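Below you'll find the structure, written out as structure tokens, and then a few comments.
The other protein chains are all here in position, but one chain of the complex has been omitted.
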Amino acid sequence: MDFTLSKEQQMARQLFRDFAVKEVEPLAREIDEEHRFPDETVEKMHKYGFMGIPFSKEYGGQGCDTLTYVLAVEELSRVCGTTGVIVSAHTSLAAGAIDSKGTAEQKEKYLRALNTDKLGAFALTEPDAGTDAGSQRTTAVSDGDEYVLNGSKIFITNAGPADIYVVFAMTDASQGTRGISAFIVEKGRPGFDFGLAEKKMGIHGSSTRELIFTDCRIPRENLLGREGKGFGLAMGTLDGGRIGIAAQAVGIAQGALDKTIAYVKERKQFGRAISKFQNTQFQLANMATEIESARYLTYLAAEKKDTGERYSYEAAMAKLKASRTANYVSSLAVQLHGGYGYIQDYDVERMMRDAKITEIYEGTSEVMQMVISGSLLG
Amino acid sequence: MAYKGVFTFAEQIDGVLTNVSYELIGKARDLAKDLDEDVTAVLLGEKISHLAPELIAGGADRVLYLDRAELKVYRTEPYTQAMTYVIEEYKPEILLIGATALGRDLGPRLAARVHTGLTADCTALEIDPENKELRMTRPAFGGNLMATILCADHRPQMATVRPGVMVREVADPERAGEIIQLDFKPEKNDCYVTVEEIAKKIGQHVDITEADVLVAGGRGVGGAEGFAILQELADVLGGEMAASRAVVDAGWQAKERQVGQTGKTVRPGLYFAVGISGAIQHLAGMEEAEYIVAINKNPDAAIFSVADVGIVGDLFEIVPKLIAALKKEI
Partner (left out) sequence: MKIIVCIKQVPDTNEVRINPETGTLMREGVPSIMNPDDKAALEAALRIKDASGARVIGLSMGPRQAEDVLREALAMGADECYLLTDRAFGGADTWATSSTLAAAIKQIGCDLVLTGRQAIDGDTAQVGPGIAEHLGMPNLSYAEDIRIDGSDVIVRQQYDDSIYTVRAAMPALVTVLSELNEPRYMTPGGIFDAYREKELTVWGRDDIEIEDENIGLKGSPTRVAKSFPKSVKAPGMTINEGADESVQFIVDKLKEKYIL
């Protein structure tokens, strides 16, 4: 059991860290304050292959392993939770779904585009279908050599800036979850519109919008996988997405810890740096320990995924642990900053606001517990 | 024939001798005294013979010059051939070259051609009293350390010296010396290049190494506009404005104003370091200033360790008030 990163992975981590510090960190506060999607960052990340890390070179991907992708999301999230989720939703969910069940033609057309210059999004959630993802109301009716989509999706990450959407819809309501199918829908398709951007607690730079389908016609060949197999595809893809979110959460937590360590060394009260007080020291120890355990669970899930074996259990544990850790650490980070932690000039309040969503999206912590206990109880 | 004599390379651009050429002679005189030898300046160019007496007045005992059309504009190969000829004919013990862009191009090529050692950017040169070898001291490791270098078994011992480091002699027009015109023709070969164009750098030509007062700004100034008050302070004191590397990299000031390891070395009588943190690379370029005043918001800035006067505060509050106070005094 080798717990060290390979030379390639170490070099990749350094690359992601350098990029994050130089290109992403300077914008983090600004995009949060202005609720601005960082187009320029996404363009740079596409240019340097950060948007297609775990996919085959055959379709323009970088040909790396899942762990290398996790390192990217972790390092980006360390300085900007928004940038981390943009990459994660695009890679694990949108590109991941197409990589998993796409035909060669679909991969050539869509996966290549996602790997090299287009942004993707994954649209499963509906107003009445959150944790109960099977209750899809969006319909896709077969009509000649087209499908016609009607319905709406909410809380879709990257909605708006993304060009390529993996959309789930009911092709046969009588079959329940076995009547759900997956489709690839391009932005600009007539009948495909966006609702207003949601105003969120955190990850303000991430574009979260509603998708509205009104008699939206798409070509038959945009069916992804087989009719009726969409739910299975969604669940399988979300397993991979959970590893991405776990990585985002680990990154946010680490970023919060880094800021706090720097702060407590400088802040003086009662004639000395507050890092000299045992309470501060003990809290930092706890934070670091939680982060390290969340990190290794995440790396474990990433490695397991690449073996080809089932990894839902490990992925759920990683996300459950990492998201709890991100919330615990970032909240404590604000506390250790005292009054300054509440002020927007200090990044920890943003990190705390960003952390919360990791316990909710791509499967709530409750769902993670369902998956884990389901496995335990057989 | 034994190697003898302290030689310097006299750099001229467009028929004007650069200041470092005189500084080298100043230092060469000290070395020659310790060796009981003479100072020879070597001058290359076209129609430059009128510069020879200036070099004698500057302290050279002898000037060797070569006047050829192909030497009008500096090119590595013909200059290297000419200097190789001088070395082979005259066998100098020591050869000093200014560490200008030209000197740092010519020096290494020449040293390699005659297979001798070259020590770059020397800040101190001395003759070892026991074995009469040249001891060359220079900053190393990015300016974090000093190193003393020897070239024991090869001749000439070659060194480049940065402008503004050595001190020139007071010119003495009465000095007597020998002026010899050399007869050597550089030969065209594969190493010849064609100079297609020479463009003078745009913008006011500022030589911060000549200023006695410098007001230098760093990242703390925040942007190009902030430098206006530094320029005003420099004007009030009759000095020049300078900049740290970060400022030049950010495009707020021109490279010719850069002080530091990869910029210029300066030794003004008064140096203001405003909004400059004091990284080693910067200190390397200015710590020999006579009097240093530092202004910085950060009480832990490294610049305060070399400043004679350190002010912790906001430069945008302090500098305007300082300008007003100085105007009253001057």
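Letters A and B name the chains as they come in the text, with residue numbers starting at 1 for each one.
Just so we're on the same page, a residue touches a chain if its C-beta (ideal position, glycine included) is under 8 Å from a C-beta of that chain, and two chains touch if they have at least 3 such contacts.
Since the structure is predicted, the reported quantities are computational estimates derived from the model, not experimental observations.
Note that of B:L35, B:L182, B:A250 or B:I311, the residue touching the chain absent from this view is B:I311. Checked against the full complex, the candidates B:E37, B:E93, B:E169 or B:E287 give a single residue touching the omitted chain, namely B:E287. Mapped onto subunit A, the footprint of the missing chain covers residues 6-8, 11-12, 15, 18-19, 48-50, 53, 57, 61-64, 68, 72. Residues of subunit B that touch the chain left out of the display are 13, 74-77, 100-102, 104-105, 107-109, 111-113, 115-121, 135, 139-154, 190-201, 205, 249, 255-256, 261, 269-270, 279-281, 287, 291-295, 299, 304-314, 317-318, 321-322, 325-326, 329-330.
As a working rule, only the chains that are shown with their structure count from here on.
Separating the CA-averaged centres of subunit A and subunit B is a span of 56 Å.
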